[in-house]
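Remarks on the structure that follows.
The complex is shown incomplete by one protein chain, all other protein chains being positioned as in the whole.
And then subunit A:
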Amino acid sequence: MGNFKKFNVDGTVYRTELTKKFENRKPWVRPNPKHINSFIPGTIVEILVKEGQEVKEGESLMILEAMKMKNQIKMPFDGKIAKIYVAEGEKVPNRLLMVEIE
């Protein structure tokens, strides 16, 4: 017993211990539609577009190979590629920012 903190539930502030899991929880961030993040850890085997290129919705941006499956990363809407954060052959973790759309 000992490490008590303030903890608000429905407007009442309690004195209580917190858990590691609670303290380490990730704050929610609103997803940015202009950011394309990896949806699975894997390897970028091919990049099909360049920075500054105009790309139509549904066109392939790159191939992310994961679990022996070559996944096409597609353009979510018509737009221009602002920045590419990954290179061919690069291993990427999950939820890594790969492409930014202008």
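Keep this in mind: a residue touches a chain if its C-beta (ideal position, glycine included) is under 8 Å from a C-beta of that chain, and two chains touch if they have at least 3 such contacts; residues count from 1.
The rule is short, and it goes like this: contacts and distances are computed from a predicted model.
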Among "Propionyl-CoA carboxylase beta chain", "ABC transporter permease", "Quinol oxidase subunit 3" or "L-serine dehydratase", the UniProt name of the subunit that does not appear here: "Propionyl-CoA carboxylase beta chain"
Subunit A residues touching the omitted chain (full complex): 1, 4, 7-22, 25-28, 41-42, 66-67, 91, 93
